[in-house]
Structure formats: C-alpha cells, structure tokens
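Before I ask anything, here is the structure I am working with.
Omission of a single protein chain aside, the complex is shown with its protein chains in their original locations.
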Amino acid sequence: MDKNSLLQMLSQVRKGKITPEEASQRILELPYQDIGHTKLDMMREMRVGYPEVIYCEGKTLNQLQEIFGKLLEGDGNILGTRATEEMYRSIARLSKEIVYYPVSRLLTLKRQPIMYSETSVAIVTAGTSDLPVAEEAEKTLDFYGNKVKMITDVGVAGIHRLFSVLPVIREARVVIVVAGMEGALASVVGGLVEKPVIAVPTSVGYGASFQGLAALLSMLNTCASGVGVVNIDNGFGAGYLASTINKL
Amino acid sequence: MDKNSLLQMLSQVRKGKITPEEASQRILELPYQDIGHTKLDMMREMRVGYPEVIYCEGKTLNQLQEIFGKLLEGDGNILGTRATEEMYRSIARLSKEIVYYPVSRLLTLKRQPIMYSETSVAIVTAGTSDLPVAEEAEKTLDFYGNKVKMITDVGVAGIHRLFSVLPVIREARVVIVVAGMEGALASVVGGLVEKPVIAVPTSVGYGASFQGLAALLSMLNTCASGVGVVNIDNGFGAGYLASTINKL
Amino acid sequence: MDKNSLLQMLSQVRKGKITPEEASQRILELPYQDIGHTKLDMMREMRVGYPEVIYCEGKTLNQLQEIFGKLLEGDGNILGTRATEEMYRSIARLSKEIVYYPVSRLLTLKRQPIMYSETSVAIVTAGTSDLPVAEEAEKTLDFYGNKVKMITDVGVAGIHRLFSVLPVIREARVVIVVAGMEGALASVVGGLVEKPVIAVPTSVGYGASFQGLAALLSMLNTCASGVGVVNIDNGFGAGYLASTINKL
Amino acid sequence: MDKNSLLQMLSQVRKGKITPEEASQRILELPYQDIGHTKLDMMREMRVGYPEVIYCEGKTLNQLQEIFGKLLEGDGNILGTRATEEMYRSIARLSKEIVYYPVSRLLTLKRQPIMYSETSVAIVTAGTSDLPVAEEAEKTLDFYGNKVKMITDVGVAGIHRLFSVLPVIREARVVIVVAGMEGALASVVGGLVEKPVIAVPTSVGYGASFQGLAALLSMLNTCASGVGVVNIDNGFGAGYLASTINKL
Amino acid sequence: MDKNSLLQMLSQVRKGKITPEEASQRILELPYQDIGHTKLDMMREMRVGYPEVIYCEGKTLNQLQEIFGKLLEGDGNILGTRATEEMYRSIARLSKEIVYYPVSRLLTLKRQPIMYSETSVAIVTAGTSDLPVAEEAEKTLDFYGNKVKMITDVGVAGIHRLFSVLPVIREARVVIVVAGMEGALASVVGGLVEKPVIAVPTSVGYGASFQGLAALLSMLNTCASGVGVVNIDNGFGAGYLASTINKL
Amino acid sequence: MDKNSLLQMLSQVRKGKITPEEASQRILELPYQDIGHTKLDMMREMRVGYPEVIYCEGKTLNQLQEIFGKLLEGDGNILGTRATEEMYRSIARLSKEIVYYPVSRLLTLKRQPIMYSETSVAIVTAGTSDLPVAEEAEKTLDFYGNKVKMITDVGVAGIHRLFSVLPVIREARVVIVVAGMEGALASVVGGLVEKPVIAVPTSVGYGASFQGLAALLSMLNTCASGVGVVNIDNGFGAGYLASTINKL
Amino acid sequence: MDKNSLLQMLSQVRKGKITPEEASQRILELPYQDIGHTKLDMMREMRVGYPEVIYCEGKTLNQLQEIFGKLLEGDGNILGTRATEEMYRSIARLSKEIVYYPVSRLLTLKRQPIMYSETSVAIVTAGTSDLPVAEEAEKTLDFYGNKVKMITDVGVAGIHRLFSVLPVIREARVVIVVAGMEGALASVVGGLVEKPVIAVPTSVGYGASFQGLAALLSMLNTCASGVGVVNIDNGFGAGYLASTINKL
Partner (left out) sequence: MDKNSLLQMLSQVRKGKITPEEASQRILELPYQDIGHTKLDMMREMRVGYPEVIYCEGKTLNQLQEIFGKLLEGDGNILGTRATEEMYRSIARLSKEIVYYPVSRLLTLKRQPIMYSETSVAIVTAGTSDLPVAEEAEKTLDFYGNKVKMITDVGVAGIHRLFSVLPVIREARVVIVVAGMEGALASVVGGLVEKPVIAVPTSVGYGASFQGLAALLSMLNTCASGVGVVNIDNGFGAGYLASTINKL
C-alpha cells in the first residue's frame, strides 16, 4: 500500500464510506498470503519490481508443494533456489512448465514474457569448478530479463586468458566475478574495468580455503576499488544485485 | 533436601531417633538413581519444578532403553530431546504413550495432567526453514504448561509481514525469536516489544553463515535492549527459559 | 502512536477536523527529535516503558553535548553507557545532577522518582575482577526501579562460597551471573535455581580466553537449562533484560 | 594504451616511421610514473575514469610528501584515505588547497571542477557512532561528482525512525547502509528498496562484535536480495562502488 | 642405547673388538624396525617404559596388517587407538587374542601379565554421552596397569550428584575429568580436589560447541589451579598422562 | 568442614549442646572471609594443601590493599600473580617482606618456612623470550616447596642443544616445557622422557602465531603421549600442576 | 608469444605482409584452446616449462572427458589431481595409457620420455597416515623428472628414527616435510638441514587439529629458518615447488 492508496482510502474515511476502525485495520494489515508455515509475498513484484523467490533448502517436500501450489494459482513467474533433484520431482507434478537446472539447482517457471534489457551483464569465472555458482547467477539474470555474457576459466594463474577476453568484459554494464581458492580474479578484473564489479567467492578449494573463507576474505580486502561482495556460493544474490544495477 | 527437611532431620537427631552417623550419611547422600552409565535425577521436579530432560544425542539405544525404563517406573512426565527416529522406535517398545515429533526430534510422555498458565509465549520465526527449531521450543513450552502462539515466516526482508502480526506478538508475556542467516529479526522484534525476548540463532543458511555463527553473533550484538541468546538451534533451551519467565 | 491514538485521529478525519493529507503525514511521521547526527527517541518511554539509553562509545564530545542538551530540555531520567571520564566532564557542565560511575562507566540523571518493584534481582559474580560489568548491571537495574542483591566472588574454584549464599540467590526473581575465564559459574547456578538466569561473559582472563570468547561459548553451551546469554561485558543488557522479566 | 592507439602506432610502423623495436618497447611499456617506492598511475583517470587514490596508512611522511609532490605537478584532483592528522600537516606544506576531514581521515585536493550527476546516492547509518565511516563514503561520492543524501541514526532498534525517512531513501539511485553491532539495518533496508544496496559493516560495538566481524557476517548472510558488501569500515570503497553505479 | 651400553661398546672399541667404523654405525643406527610405510619402535617399552601405540586412523587395512603382523612376532602387549570395526576384523585374523572395544574403538592384545599399581585413577564424566572418550581413558589406564574408578554422569547442572561421589574421587591419586558442552565440570572438580586433574574436552554438544572447541577453551581458562588439558576427545592421551603420574 | 567435624558437631546436637538451628546454619555456612568485593578463602591451605592465590589483574589498587591487608592478619604465605609494578608499590606499604618479580610479575610473601621436596621439577624453554612465563612457573614451584631445574633456550631449531641437557631433564620427576611460536619443543621432549610433561604455550611470536594460538594448538595435537597443556602464558598454572604431581 | 616473435611479426607488418589490424588482433589473441567450460593452456609447457595440470575436483565427468579428449589430441604428458576413482574410470575409456594412483588420487599420462635431473628431492613424513599426501608429492616430482627419496614415519615423538636417516635427507637438494597433528617435524628438519625445506601440513589428526589448521599454523610459525609452507594436504603444490627449485 503506497502513499497514494493511503490518501485515497483516507478520503473514503472522510466521506464516511469506510469506518475509521476498518481503515485502521487495513493500514496495519499487510499484503501477503498466509499458508501456515509460510507467508507468501504475493504483491512483492508490484512493490519492488521482483517476484518473491523461494529459498528451497531446509523446507520439506510438503511445504514446497503447498508454496508452489499457491503461487501457481497466480500467473507470475517463479524462481526457486537451492533445490534438490528430489524437490524438483515433487514440485514437477504440479506443473509441467517448471524447469530444473541440476548444476545450479535452480527451478524456474516462466509464464509471463521476459522483457530483456539492452545492456548486458558479464559473468567471469576463475575455473571450470566455479560453473555451478556462475550458472546460478546466469539463470537468475536471465529470469529477470538481463542479457548475459559468460566467460569461463580465466583464473589468474594464466592471466593471458583474461586479457584476450577483456574487450568482451568491458562491453558489459556490470561484471560478476566468480572465483574460489584465493579469489584473486576479483581484484585483477576490478583493476581493469571501470564498471561496477560484484564478486562471488565460491567454496571451490580445499584445506585452508575453509569452504570459501579464503576467497571471501580476499575479495573483501581487494586492493581494487568498486567491488561489492556477496555470500560464498551466492550466485543468485550476485545475479539479483547485478540486475538491479543493470536495470537502472 | 531443603532447609526444612534438614531442620526436621536434625530435630530427630536431637531426640535420638536418628544416629549422627546416619544423619551425616543422609546429608552427604543426594537424591538420584544410579543406573551405571547415568544418574537419574528423580527428584528434580520436586527441587526445581521441572522433571529431568533426557538429551538423547550420543547415547546408545541400550542406554536410552535403560534410562526410559527406569523413568517409566515412576509416573512423571518425560521429555527427550534430539532423538533420532531409530531411538524413538527403540524406546517406543517400552510404552505406547511415548510421542515422537520427527521435525523437532522430541520425545514426550505425558502421564500427569499439564496445568496451563494463563499467559502465553509467542514464537516468531524468520523463515519456513527455521520451523524445526521453533517446533522444539513450542513442544517444550507446551510440555511445561505454557500456551504458545506460533508466528512463522516474518523475516525482515519483507518487514510488512511482521508489522501485521505485531498485535499478536505484543499480547504474549515472553517472545522467542527464531532466525537463521543474519538473524536480524531478533533486533527488529527486540526494538518493537517491551517484553523479554529470547533469541535462537539457527543453522539455516550457507557459506559465511558458518552453521549459524553469523546469526549467533548478530543476536549477541543486537542494538535492541532486553534480548537473551541461547545456543544455535537450541529450541529446547529457549522454550525452557521462556517457561521459567512466563511462570513467574 | 498506538492503536488508540490512531483510531482517535481517524475519527477526527471522519469529522473533517483533520485533512486526509495531514493524517497521512502524521501516520508516516514518527516520534523522534532529529538533531542532525542523532535521532532522539523522545517517546520511547511512552512506547516501550523505558527511556532511550545513550551508548556513548564512539560519539564525539560535541555530539554527546548536543544529545544530552536536547534530553535535558525534557524532564525524564537519562542513562548513558560506556562513557569515559572525559565524556562525563564534558557533559557535567550541562547539569550538576548527572552522576558518573567510573568503574562501570555509566552516567545517570534521575529527575523523576523511581518506583521500585517488590521483587529483587540477584547479581552473582565469579571474581572480583568481574565487578565493573556487575556494577553496570546493578546500576541499570536500579535506574529502572529494581531492587538488587549483589553477591561477589563466588567462582566455582571454591564452590563452598557459592553454597553458603544460595538462599540469598534463591530469594531473587531473576538471577544474573557475571563471569569471565571459563564462565562455569553460569552452569552451576543454572543447575541450582529454578529462576530465569541471565549469563554475562566478561573479558576477564588472558591467553585462550580470547577477550571473553571462552566464557561466551561456555555459557552458550551450558548443560543447565534456562540460561539466556548476552554479549561479552554487556552488564547493561543483562540488567535491562532482567528488569523486563522482574517487572512482569 | 587502448586498441585505437595501438592501431595508429602499428600504422606508423608500417609506414616505417617507428621501428619495430621501438613499437615493441612501447607496447610493453606502460603508463606510470616511478618514484622509487611508489608507481604513480598518472593515466588512471584516462583509463578507468577515476584518478588514483592514495591509501595513506602505512606510508611514511617522506613517502607521502614525494607522492603528493609528484601528483601536484599535474593538475588533477587528488584523494587520500586513512590519513592521520600528522600526515595532513606534513602534506599541507606542499599546497594550501589540500583539505583534511579529521573524522573520516580523508584528504582532498580539488583543482578541476567536479561535474555532479543528476541522480543521488543515499547513505543510511544505524547509529551516530557510524558517522566516521559514513562521512568517508559521503566525501568520496562528492569527490567523484555524486549528490549525496545522508540519513543518520535510524538503526533497527527504533525502526519507526527508518520508516519516516523511507521516501527520501527511495528517491536515491543507489543506497549505502552503514552499520556496526549486528548490522541488521542492511537487511531491513534491502527488503524495503528496489535499488542496489551497498552494505558497509563498521567496527562499532564491543565484545562478540569482534571488531566488526559480527556486522560483516550478518550483511553477507542477509535474507534480503540485492545487497553487496564491502570491507569493515570501508566507507571509501562503498562510495566508489556507489559512484560507478550511479554514473551508469 | 643408553649411556651404559655406549660406554661398554666404546670399551670394546678400545680393546679392538669392534672397529671404529662399526661403532660409528651403531651409534647412528637407532632401534626400530622399518617395514616400508612405518617404522616400528620395537624398543620403546625398554626406553620409556611404555610399548608403542598404533594410531589406526588414516592407515589402510594392508598397512595395519603388516604393522600388527610385525608386532605379533614379538611378545609384548599391543594397544591400537581409533580403530574401526572393519580394521578390527582385518587384524583379528592374525591373532584371536586381540580384543576390540567398539565404544572406545580401542584394540588391545595382552600377552604379558599386567602389574597393577596400588593407587588408582578416577575418571569423572559430565554426561552419559561422554562415555566413549571416558572408556578410551579407562582401557588405556588398565592396559598400563592402573586401577581405575569410573564415575559417570555427574555434570554440574545437577551438582549434588557430584558431591555424593566426592569421597570416592578424593581417594584417587589422579583425577581425569571428561566433559563436553561447556566443560564446567573440570573447574568444579579442580576446585574440590588437591590431586592433579587432567581435563578432556569432548565433542559432545552442538551449535556453538563447535565440535568441542567450547569445552576446550573452557578447560584451558579454568579458574581452578592444577588442571592440565589434552586434545578434544583424546581419552587415550589423558589415560597415558594419568598413568605416568600415577606410577611415579 | 570435613566428615569428622560434621560427626562431632552432630554428636553435640544429639547431646543438646548445639541447637538444630545452629547446626543447620553451620553446615550451610562455609569457611571464608567476606570483605565485600572479595571472599577470602582463609582455610584453603587446610582444605587442599595450598594457600589461596591472588589473581591481581583487573583488581583495583584499593581492592588489592584490602585483600592483602586481610591476609596479612594471618601468618600464612601469600602468592600474587599478574601484578603490575604499580600494584606492587601499593601493596608494599603494607609489609616490607613482600617481594616482587618484575619479569614474571609475581608477588610473594613468605612467612612460614618452606619444606622442599626431595624430587625436582625441570623447566625447559624454547627461547630466551619465553623466560617471563618460565620464571612464573619457577617461582610458583619454589613457593610451594619444589626444587626446580631451569634449562633455557633449547628450541628445536638447534636440537643438539636439547640433547646435551637431556640427562638433566631426565633426573626431574615432572617436566614443564615453555615454548612460543610453533611450540614443537613439547612434542620433542614428550617423546624423549617418560615423565609427566606439562606444556605451556607462550604468546612469543607474531603474525600467524595469533598471540599464542599456534603454539597452543600445536601442543594440544602433539604426537607424543603424556602431555598436558595449560593456558597460553600460564606459567603459574603449570607450576601449580607440576607441584601437585611432584608432591604425590 | 615472446619478445622475439613479436619483433618478427612487427617486421612483417613493416614489410606490409601483415596488416596492422591483423597484427593488433594477434597481439591481443592469446594461446589457449577454448572448449566452452574450460580454456586449455596448450602452450603452457612452452611458456613456463610445465604442462598444464588438471584440477579434477568439482568438475563433472562430461567436462573431464572433454578436457582430456582435447589434451589427448596433442602428444604431451598429462597430470590430473584430486581425481576420484569414478573420474578415472570415465577418463580411462579415452586412453589405456592413463594411470591412476588411488591413494594419492593422481592421474598421469606419460607419452613423452621424462628427463630426470641428477639431483634428488627428499620427502619426509611424520606418520604412516600422511602417506597419501606424500605420494601426491612423489608422483608429481617424478612426473616432472625429479629423483625422489621417500622417508616415512619419522615423527618427532620418536626422534631417534629421524636421526638415523639424516644422512639420506642431507643428500637431497630440496626437502619436503609432510606432517599432520602438530606438524613439529618441519621445525626439527628445518633446523637440521641447510637445504630449502617445503612444509606440507596434512589434515591427519582430530579434535583441535581442526582439519590441519594446527599443523599449518605450526609450520608457518616455525622457529627454523628457511621453511616455505603450502596449503593443507597440498602434496602436488609441494612437489611442483620442489621441482622448480631442484631444476634450477
């Protein structure tokens, strides 16, 4: 409920068409669907321009079925993250249009046409093993109507690979860097492009990588300016943030 | 053995009905049942008003059977926490009245009527994935005779969901906030209600959540006053503490 | 602005005494005083029953003077935490009634009579070195109208000291345990009393105490039920929480 | 040296005006000024649109004088970060136009007119103690030609303060959230605005804040989508990133 | 080779019975059996009074068979730690006398009579779940000829259980305390007995116990004097150390 | 109050010489002197054989004067740890017999003759910089009547230094190893002697020593059997524990 | 493309045989094979003297098949690290010459004769459980043409085992020390040999070894000079570094 509807409603209060009690209730009442275990934010797309995303991890199959069942009553697009194959199979019964990406563990249902922006987002990965996270960012960006250029396996150990693709990277409006191990690629790219850079540390590595902590700390301490960092393995978050920037 | 019984017993010593040796022994002797691997605190309910709770994790099936077997000789209510399904099946042979909650992994046996308090405790969860911990708190509160209001999925990313349920939360005498990820809900609720707030960080999340550490630190550093924190995923502890407060 | 005033104001909208625009503005307008760097929550006492507390650390002398200057225009009681002696001297020029506690680094200004509760809160410390934190809790409790019983230096290394004061502790409605080093006192007290226990880890110790981390982890993992934990050295938070419980 | 100049130079090679040896050298030679301890990137402004920034911490007074002396030979604008008052006094002898901000410890020298963008960046702080970091972001944004709206002291413990300023925040193109302690403000703001949000954890707090670690982890694990995080206390980095986004 | 044998051998050198080259070789040659992957310290019992112990974890079945096969050629007693059931079955083929303790995962082979000391070691556990670690200490102590008194489940949450067994604990010459969660039992016992206390933190617990870190830090920071700590879950190490003390 | 005195007192109750009330009070009353901020355990020497030790850190000069003033009323020996020079000067006014060791920051007052044990304790340090901690152990051992052999600067980087002093070390009944940096000396000594070894990690080092954490973890994970570890820099604790072992 | 080829090509530009556009493209073009998910650095052997190594972990079977398929088109030697048995079976179909080492999880394909250096590298392990990491180093060194001497199970708990093999160790040009638990062997060896020492911490251990952290910190803080450390369990990295040194 934005300021305009508030004004409108209060005018109706003045005219006596709505009682103060009722208005008071409406002001305190907020727009979501309560299905017991979950409150579905059906008006989120209207409010912030993005439909609600379902974080599947930790939810039971039953809960997911009820959530998707409810969302399927509407006609919006739906995005689910961190879904297992078993979750997909359980949900897939509800609609044949749901697509599952086993590498990035995303679920999408596209019922409304997606309007693509003119400008693009570049996703740059350090290694092949970072691809699941990169794909999560890529599919998220696509879902929100962004063109994506994916550039893989250009980690700094062979930095000449990066330089040959720099022109492609520089054409993008926003750059996402996905890297595990020491995550140095974020600093190198950050120093080479003048665009906003979003760094995604991944848990690729072993030993003192401590499940991505090394890459995370590395990216937070980057000597390059203009780099924002998201959680370890959070390809979705990087894609979402890149989309809000790309769509400005 | 409280001060009164001590006085009483010492009076009997004076009267010569009990020898000093015997009295000395009784004072040093303390009220529990020793079954080898475990000392069952049979008089705990009398002493602190709460029956002993069995922490099942790390105990063998044999040990659990002996513990519950002993407790079943009495007629008190019994609560078991962090029990696997296999543990339940093993114990269930001893008594058909034992109930198992697979989501929260609690075992209960209610043989005495539960006297419910007038006032209630509110449990507020940030997301659907926090439900197992919230249910552990809920069933614990119920076991100890508290009325509970469960409010789920009102995390701060869609804060309007929280505001519409605030009146319900404010009716409670104590509020438990259950949240993973960044655990911000505890601070927001703590700033909105004037009641004692108990915050339970959960291990919901990934990457830099470090199995609940992020939510734990967040809750400990809350800028809201009047928030006490329990261990990560410790729904039982939150329920127990809330019960001691609610019953004051 | 609570629900009643909202109803009242909306009635005036109905009667045409307030325009919808004006009402809309008032609803969105919230009760604080903006003095540039700080937003003073002048109506906090009305809203949650406790006046706003000034966290002094990290504020400049100028900012503190402006904040206290503004608050002194009202006639409420004022509490400042983590204030240095220099801060006190700077503020003291504004009012001679401001009292400074150099050990706990609290500032208080009491202009309204404090109504004391019947029941009391016990503060139990493990060692003499924990006194600054304990005093912070004590003066906070006093400021909010709670009677306090302070029991010092009963750490578990000489546990007989604790047992002799147990009757005094058990008379209280809420118990605060303040301990550094390994913080074991919280568990021992938590196992002996049936009241809500608030544990405050302190940074007393050295080496692997890691500035209070050892005591903090110890208290969070307590084997006693019914213990809530606040931040390291957070005597104020413990006092505030104890007060909300004691006043129920 | 971009692709165009390379083409141009190679044309001159073809025409025999430049020897292959010379061209080869130029290609390998890169544009900076070497003053012994430091390589000044004089062409950075041309290359990425931003003049080089001097990170003053850890440099000796002598080194800083040589660096600024060299930069003063040009006519560009200069920004220095994390400078002590002593550093400022040492540099100030070289030019009276250098301005020092003691709270945020920035040095600026503006010799070229700054072209301001139409759109603005909002900086939102949780508390008054976060102001030094917020000012670092503010002055950085101003230096790079961005309009800034500073909104202070709207931490989540009194969330009504935030709601009253939401319209102002929503007018901005990018939002920077500066918060210490538990850093929950980033999640709440991230859930309320549809713009890119940059979160800056600060070291404000004590105990288990571990010098800003709690706020950092909290922001990385935010349940709100579209939030990028920079290093603890890194107001400059947040300002720089916001500028690259705002200028798109 | 102790000083006496060295003198003896050098006398034989003087007498010309051993060439200097041979003597030089012998001095550099040290007493162990090399079986490729492992160097078996066959003379360890002679040198330090304790036979070598086989740390089974991380060794292949083949390696273990070769190690035990070699040791079985001698006639000493053998102790294996952290052995899986599969390892046992693989070794058991070599000798029917090998005994396996599935709870503590120890292997023992006793071929020489064990001479028991007069004095005893007490093992005190906080909970039933600490039993595997306690049994590891118990069987180790037995293997080295110490009498053991095992006292289980006397954690501080019900401290009266501890007091009733204090006389038994005080009869021991050395006391081992085994505790997980917050490990407070070590401090309480350390304050009550005047004997050397060895504390063993266990990984019993969850959440902020961080696999035993909480108990470990707690024990290292104990306010009781005279407590030595071994690694998390290291029942063997505690038993070994207790044995060296008990046998003095 | 031991069992004998309890029996005696109860006999007097039987004879009517003590009222039950009085006896009840005495049983609950425990032997210490309460001087407000501190409870002095005057009978500790009688109970556990060691006089109470004053941990000076974190206590005010006033508190220390009152504590030592009270203790000086008795005639026992006194030990103070972690005392600053300023603390010493403040206490020194009370008695000229108090001795201060500025390197180890100990205070001692010896009024009773010290009975030395026959056997000795060896203290072995890795480097010269570990001497303050080693001296704390040495003076503590001396205070409790143990003969000490101090062997300094035999760190493993030049392991031949250690071998030449091995015979001296082996004469001792207990060995304390004091080492910072990587703390490897504890493992090497532990493998060479058959006596109980107490390892004291020190904060000597820099960078990834993390104030002694590296040495602490190293010692806890020692591959040598029979090593107990105390807190970082805790020379007193090591000395105390060694004394309880040496005096067996 | 080295400086010579650049000069050559530029000469052809001068002669008009190559257009500037084409030359410009070639300079920016860099030598690798792009197979979509991976960029194969086919000229790496020419550039730095070592063929590219395939880090198998985190790659899908499909990706590995495509990578090895591409590499098999050439005739160089191939090394794959951290490969599972399943990966091996999938790759093995492509060429029968691929060898798999299940203990160290290496894959090798040797098609070119390996030229062995005169000098050797010694690998010293603390325990039998460190063998998988040691073998990874050994096979890597062999692959790159180094002679290796493997000395196993000479941990410091029985330091005499180390001394008897010292002459063998001292014959090597470079020494690799592989140790878990407290990793003390690196310091002892570092103090005994005058050659470069490379330390590899392993995750062998439990409890406070924290998956190799203890050994890592220990090695980084070694009191011996001349020790370089690689990641936990990184036998490949140690072998590679040793090879670059041995081949100097």
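The first chain written gets the first letter, and so on, giving A, B, C, D, E, F and G; residue counts start at 1 in each chain.
Criterion: a residue touches a chain if its C-beta (ideal position, glycine included) is under 8 Å from a C-beta of that chain, and two chains touch if they have at least 3 such contacts.
Remember, predicted model here, so these are calculated numbers, not experimental data.
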Listed residues D:82, D:160 or D:247, member touching the removed chain: D:82
Contacting the left-out chain in the complete assembly, out of A:80, A:132 or A:190: A:190
Residue of G:88, G:143, G:206 or G:240 in touch with the missing chain, whole complex considered: G:240
Full-complex contact with the absent chain, from A:53, A:91 or A:126: A:126
Which of A:72, A:94 or A:213 contacts the chain that the document leaves out: A:213
Missing-partner contacts on subunit F, residue numbers: 103, 127-131, 152-154, 158, 160-161, 163-164, 167, 204, 206-209
For subunit G, the residues touching the chain missing from this view: 3, 47-50, 53, 167, 173, 193-196, 198, 216, 220-221, 225-232, 236-237, 240-241, 243-245, 248
Where the missing chain touches subunit D, by residue: 28-32, 36-39, 41, 44, 52, 55, 57-60, 63, 67, 82, 201, 203, 211-213, 216, 231-234
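Just so it is clear, only the chains that are shown with their structure count from here on.
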Option in A-B, B-C or B-D whose residue-number contact pairs overlap C-E by over half: B-D
Of A-G and B-C, pair with higher C-beta contact tally: B-C
Inter-chain centre distance, subunit C versus subunit D - centres from mean C-alpha coordinates, in Å: 38
Computed distance of Cα centres, subunit F from subunit D, in Å: 53
Interchain centroid distance [CA atoms averaged], subunit A/subunit D, Å: 26
Subunit A: positions in contact with at least two other chains: 3, 28, 167, 216, 231-232
